[in-house]
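Missing here is one protein chain; the remaining ones are kept as they sit in the complex.
This part shows subunit A:
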Amino acid sequence: MMNYFPDEVLEHVFDFVTSHRDRNAVSLVCKLWYRVERYSRQRVFIGNCYAISPERLIARFPGVKSLTLKGKPHFADFNLVPQDWGGYVQPWIEALARSRIGLEELRLKRMVVSDESLDVLSRSFTNFKSLVLVSCEGFTTDGLAAIAANCRFLRELDLQENEIEEKKNHWLGCFPDSCTSLVSLNFACLKEINLAALERLVARNPNLKSLKLNRAVPLEALQRILMRAPQLVDLGTGSFVLDRDSDDSETYRKLRTTILKCRSIRNLSGFLEVAPHCLPAIYPICVNLTYLNLSYAAGIHGSELIKLIRLCGKLQRLWILDCIGDKGLEIVASTCKDLQELRVFPSDPFGAGHDAVTETGLVAISSGCPKLNSLLYFCQQMTNAALIAVAKNCPNFIRFRLCILDPTKPDPVTMQPLDEGFGAIVQSSKRLRRLSLSGLLTDRVFLYIGMYAEQLEMLSIAFAGESDKGMLYVLNGCKKLRKLEIRDSPFGDMALLRDVGKYETMRSLWMSSCDVTLGGCKTLAKKMPRLNVEIINENDQMEFAPEDSQKVEKMYLYRTLVGPRKDAPEFVWTLV
């Protein structure tokens, strides 16, 4: 029936189909739908920049306005991927610039971005509106200056946790006076900033809704900025410190008064430097907060955190440090009834962690906050009983990431592995999409995962399992698996090669310090030409032609339509 409608009607209907997956599905229905969909597609998500080429993107989606690209594998976040591995955005920007694509938004994660790329980007797309860079590197504030100076309609510049070399160029001052369209600005990851330019910028951008400052913005400046921007919804403070004794009490008083006017703030983060006695200034806005991120504020002790949290009854997302302690989590559980997402980071990753959290805190949260669906929890220990209780209280997990600081620690009460606990989680949370395991684990946990985790898309395994069976349970059972990353686990060639076709249904597989051999990887590469099987060699040992029986330190394989990449450094071998 749909074939009798003109294309415009189909297109109009497709406008309501917004998620990437749904649009991808639409494009597979028939040739007509494929055609209509591709011309009308505005937002494209490419989860692995090496899976496809910019030319093919441009050819298929000539109307693309928003592009999201991801580069390095996830374990690059933890220093497991060497420098210069890849993930360069330059070829993408160049190709897009040469084409007639009217790019308006670019979102990059774990990619290498150069000043030149930013310069080309800033000059090539007149309607460019939004640049979001997460965990990227390779550029300096010169690149930011180009963006500021040339993107006349810039709405969003969001720099999250990037490594940026800072030059003495006052890039913020490069925004012209005519720039009044900013809605979102985040430079928290920089160390310096031109304060005067910042205040002027805020003053002339009345639509600013999201502002995240860096450490170089002192409290006095924050107060002045908030005076200009009481409409902010999203605030990241810079330095939140005042000397107790100095004349700054006047500043503090002014800050308190100003904050009272900021009734729109719903998301609060920053506190990169904080003096606990300054915290009461934000008490008045706590009642409205739905997102609070104190995960960089190591200076706030448990008791002060608790005072703050007691005021945050509407909180839906909370990111904190483990110095909140189990007691503090109990307060969260009794106060934040709408809590959906909790992330507890370690304040002392390598220490003994006296203030840290244990299974007690997590159980308390689960019983007080039944809406919890997303968890990242770094803790000293966990028990099966606790996980079983959590599974029972919270059947709605979409993301469950548990990190026991000692990665092979058993249940300290029973000395058993944590198989049953995690098994309970996957069995009860039927919509689980992401899971990270830790603690002592045998093959059994993977049996459970394969059996119950039907919606699982991403699984992170470290120091777990006993044999190839473990990995096989997962590969056979998890039909929706897209990303699998494994380190330091006894999985070898048998598991790797059992079902080679599986990897074309996935985005990528990472295995490091496992038992897969060079021979096994070669076999896989030979059988599956549409996979890039990359071996990362960092040792000098590899100078000599390695034996096929030699175990591979790091393997990263991913499906691709464009063959081995041409920018691989010499320490990355793509097997064919």
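What we mean here is this: a contact is a pair of C-beta atoms (placed from the backbone, for glycine too) under 8 Å apart; a residue touches a chain by one contact, two chains touch by 3 or more; residues count from 1.
Simple rule for what comes next: contacts and distances are computed from a predicted model.
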Query - Which of "TAF1A polymerase", "Auxin-responsive protein", "Phospholipid:diacylglycerol acyltransferase 2" or "Calcineurin B homologous protein 3" matches, in UniProt, the chain that is not displayed - result: "Auxin-responsive protein"
Report task. Just name the one of A:S117, A:S135 or A:S428 that touches the chain not displayed here. Result -> A:S135
Query raised in the report: Looking at A:P54, A:G87 or A:P346, which makes contact with the chain not pictured?
Result: A:P346
Report task. For the chain that's not shown, point to the residue among A:F14, A:Y50 or A:F75 touching it. Result -> A:F75
Query raised in the report: Residue-wise, where is subunit A in contact with the chain that is not depicted?
Result: 75, 77-80, 135, 161-163, 189, 272-274, 295-299, 345-354, 378, 380, 403, 405-410, 415-417, 436, 440, 442, 460, 462-463, 466-467, 487-490, 513-515, 551
